[in-house]
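A single structure is presented below for examination.
The complex appears here minus one protein chain, its other protein chains still in place.
We just call them A, B and C in the order they show up, numbering each chain from 1.
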Amino acid sequence: MDAKTSIEDLKGLVKDFVAAREWETFHRSKHLAMSIAIEAAELMEHFQWNDADEGQTLLANAEKKLEISDELADILIYCIAFANQADIDISTAIKSKLDRNEFRFPPVNNERK
Amino acid sequence: MDAKTSIEDLKGLVKDFVAAREWETFHRSKHLAMSIAIEAAELMEHFQWNDADEGQTLLANAEKKLEISDELADILIYCIAFANQADIDISTAIKSKLDRNEFRFPPVNNERK
Amino acid sequence: MDAKTSIEDLKGLVKDFVAAREWETFHRSKHLAMSIAIEAAELMEHFQWNDADEGQTLLANAEKKLEISDELADILIYCIAFANQADIDISTAIKSKLDRNEFRFPPVNNERK
Partner (left out) sequence: MDAKTSIEDLKGLVKDFVAAREWETFHRSKHLAMSIAIEAAELMEHFQWNDADEGQTLLANAEKKLEISDELADILIYCIAFANQADIDISTAIKSKLDRNEFRFPPVNNERK
């Protein structure tokens, strides 16, 4: 579905979800930044005691992959809520960051020339 | 730009950026989960000593807002890299999570009826 | 009990606990650093949606204070396990850091003179 879903679509879904619960008063930037970090820790928990190779094996298990997708969704929902609340255009922010990183970390091909 | 950018577009941008640097070997789920948490902490730093109200005031400052957008972009880039690496459809994951939360946290209007 | 307990005492307690479970193989620095961050997020959860003032009020509730003490203990146990595993003298590390911060952040009295 990622090919047919725009960032704006997801922003709308999150906005409506928050509005239907009248959670806007809780959605302050400080609280949302904490929430992103809290959910990021829950994603890490799946990989806490594993080596990187074992971590990859986890994702081959369909049930485990669903749990992990769920944790990623939690992080992203709070990121989108943060962007909604702070009026940040996500695509612009990501492209601008990647453009600057293009210079900070030159591609391998360029270095070889 | 969020209205015209699909999730797949962003996934492609991140995938190409990673491939051009031959970073795929570093992009294991465990390392990426840590990276998301590390960037989430950098976003929190902007709000570390502020009250929630002062945190909001920060975003009225254009320069500060750009720094904060940058930190959010860093988190999202690693989330997208995680989804690319683990073959997760972000839209499906987010919608599925919101659908289940619809029952866990009933909307205010329903409760009042 | 803090007046009568040395850091070495706590290090010994944690070391014995880990050894009795043969967890040394899991106690790699990378995994322990993740564990500290995961427990830190659980402490934050108690303050996620509160203003700083409300956060203080939580601690006046004896039951809540016990839960919060528990989360702090989890963080500290992993910090001590990390120090055990990496052979770090905690007192030296803390004093050395405070000494350097003494110059980075001059005391208020000195500034007034």
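Definition applied: a residue touches a chain if its C-beta (ideal position, glycine included) is under 8 Å from a C-beta of that chain, and two chains touch if they have at least 3 such contacts.
Only a predicted model underlies this, so the values are computations on that prediction, with no experimental measurement involved.
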{"item": "Hidden partner chain, touching residue among A:Leu13, A:Ala37 or A:Ala93", "value": "A:Ala37"}
{"item": "Absent-chain interface as seen on chain C, which is shown", "value": "1-11, 13-14, 17, 20-22, 28-31, 33-34, 36-37, 40-41, 43-44, 46-47, 50-53, 55-56, 58-59, 65, 68-70, 72-77, 79-80, 82-83, 86-98, 101-102, 105, 107-109"}
{"item": "Missing-chain contacts mapped onto chain A", "value": "34, 37, 51-52"}
{"item": "Where the missing chain touches chain B, by residue", "value": "26, 31, 34-35, 37-38, 40-42, 44-45, 47-49"}
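Everything that follows uses one rule, which is that only the chains that are shown with their structure count from here on.
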{"item": "Chain pair with the most C-beta contacts", "value": "A-B"}
{"item": "Taking each chain's C-alpha mean as its centre, the one farthest from chain B", "value": "C"}
{"item": "Centre-of-Cα separation between chain B and chain A, whole angstrom", "value": "3"}
{"item": "Approximate Å spacing (C-alpha centroids) for the pair chain B, chain C", "value": "28"}
{"item": "Chain B, residues touching no fewer than two other chains", "value": "34, 37, 51-52"}
